[in-house]
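I have placed the structure first, in the form of structure tokens, so that the comments after it can refer back to it.
What you see is the complex with one protein chain gone and the rest in place.
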Amino acid sequence: MEIRTDSTSLDIDRHEGNLIKELRSSSTKPVTEPSGWLSEDLKRNIFLTTVDNVLNWGRKSSLWTETAFTACCTFEFISLSSSRFDIARFGMEVLRSSPRHADLIITAGTLTWKMAPQIKRVYEQMAEPKWVIAMGACGITGGIFADSYSVVPGYNRILPIDVYIPGCPPRPEALLAGIELLRKKVEKRSFLQG
Amino acid sequence: MPELITVGAAISPNLPWSDWQFGFWIHLLIFGIGIISLLLGSVIIFIWLERRLVGRFQRRLGPNRAGPLGLLQSVADVIKILTKEDIVPSRADKLIFWIAPIVAFTPVVLMLAVVPVADGALLADLNIGILFVIAISSITALGVFMAGWASYNKYSILSAMRTVAQLVSYEMPLILSMVGVVIIAGSLSLNDIVKTQTVPFIVLQPAGFFIFFIASLAEINRTPFDLLEADSELVAGYNIEYSGMKFATFYLTEYCEAIVLSTLAATIFLGGWQGPWLPPIVWLLLKIGIVFCFIVWIRSTLPRLRIDQVMGFAWKFLLPLAILNIFVTSIFVALWPETPAWLMGLTNLAILVAYILFWSKLFKPGGKAVAV
Partner (left out) sequence: MLSEFSLIALFILIVMGFATTLVLIPQALKKIGIVPSKPSEVKYEPYECGLETIGETWVQFKIRYYFYALLLITLDITVIFLYPWAVELKNLGSSSLGVIFSFIGILAVGYIYAWRKGALEWK
């Protein structure tokens, strides 16, 4: 790994601009969804052994969320984690700020191209296994900002998304339903998938 | 060295295996495995308890999906974290990165070696028990600093710096708060200290308990002193780069420390295993549970302090109070050995209250950074 040593703010700005340009040109198409990555014969042979059951039960019951929230949808997430909707019932109230400890990114909010490299980097630095929930219209397609020059039209341009939750913003109930779906998805994993 | 393996030399005659043939090894095995498994078991229960309690304090339910009442929540966490990818950053100092969790975890468990669970039932009845605990407890800071330094991460180094500063600062009041108890008990062995407590020392030494409790809150980095976990400022503390089981070991260390310090508080100030009717170990566990719940209560009530406040509090408030406590206690014990317990306790309490009142006069509410 090379250590960057650029010191002037101009250097830093230029580097960032290049990063964004690169990411933008390389992500014109949505990333394929994770299940699509399964090789064909693995797909036909998914066997849920006891090991898998135990692992998946553990993983689905303690999905720790990374605090990487970008815009207004976050407030619905905050509402979900406080008393009325209480995400802690599923063991999810542990918010970790470091991607090394987290299992799940809930992409709450509009993503601008300026922020995109950071989010992508956070995702890449998360420890396997990891999941992503795209929350809100902005998370799915860019929402009301879809035509804007500065907004990423949907997180699936840069991250593989597991569950989409529509709404602007989605109500906490919708988010809960999304989390339920994700838990179902986690249950169907096989550890052979890596 | 024939003396080293003398059968039963170090073991209290109260224990059934004290005169068996391989008593020494049986003793080591029973207590070694017993302490570790009891500690891990209580960590699993207490993590669940804490999350449920915090939930209740915030009018939520807390974890209730995994297993009955959510009891298996921490088991699920363990399974998940055990099977998480293991990341070692490429620029990290690999060797130190690997041994830091071990260095942090080992001393915490060691502290339990001198805590009695019944009369004479402890791993090693050191006659310098409290000194041993103090000496061992400061090694954890080393592990924390190694973790922060080896990660090659700017935030983790800053966080480790803060942690060490905090641990170093609160060690003084922690050490001094126990001197009062030692003066009254006249022994450093925890077994003797428990045996002398016909009245729990919290009655005789309210100020001592106050200092001990606050200082140990700071030592285990709990709210209101959880500065190193201040995720809004320092990402995630000294263990940013740790994932999987190595991270879990740090997590475990923190909880074990909370439990060990609850144990010490229960042993030194609350009468340890003493109590009517129930078997001694049940009393000890009960008292540990109560102290732990109290810690959780404080966690969900108080906000976090600023770093300069934390430092100032240790050096300018707790340290003088601890020395004052030693003064008063030693004068009582040396000059009037026959002082009734209630008088001693009341004087101690009065001094504590007067000190807090006097001190609060120095602060302006709503003022800016306090300079005393």
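Per-chain residue numbering starts at 1, and chain names A and B are given in the order in which the chains are listed.
Going forward, contacts are C-beta pairs under 8 Å (C-beta built on N, C-alpha and C of every residue); 3 or more make two chains touch, one makes a residue touch a chain.
What you see is a predicted model, and the numbers here were worked out from it, not measured in a lab.
Interchain touches from the omitted chain, evaluated on the whole complex, reach A, B.
Here one chain is not drawn; of B:116, B:206, B:244 or B:345, the residue touching it is B:244.
Listed residues B:27, B:51, B:65 or B:287: the one in touch with the omitted chain is B:27. For the options B:172, B:199 or B:298, the residue in contact with the chain missing from this view is B:172.
Set against the missing chain, the residues B:42, B:73, B:153 or B:223 yield one that touches it, B:153. Counting over the whole complex, subunit B has residues 1, 3-6, 9-10, 24, 27-28, 31-32, 35-36, 82-91, 98, 101-102, 105-106, 109-110, 113, 123-127, 130-132, 149, 151-155, 157, 161, 164-165, 168-169, 171-172, 175-176, 179, 182-183, 186-188, 235, 240-241, 244-246, 248-249, 307-308, 311-312, 315-316, 319, 323, 326-327, 330-331, 333-335, 337, 371 touching the chain that is not drawn.
Residues touching the missing chain, restricted to subunit A, are 1, 3-7, 12, 51, 55, 68, 98-100, 117-119, 121-122, 124-125, 128-129, 191-192, 194 (touch as defined at the top).
Methods note: only the chains that are shown with their structure count from here on.
Put simply, the C-alpha centre of subunit A and that of subunit B have 38 angstrom between them. Residue ranges of subunit A in contact with subunit B, taken from their complex: 1, 3, 54-55, 57-59, 61-62, 67, 82-83, 86, 88-91, 93, 95-98, 100-101, 103, 127-129, 191. Against subunit A, the residues of subunit B that register as touching in their complex are 51, 55, 58-66, 70, 72-73, 75-81, 83-87, 90-91, 231, 235-236, 239-244, 247.
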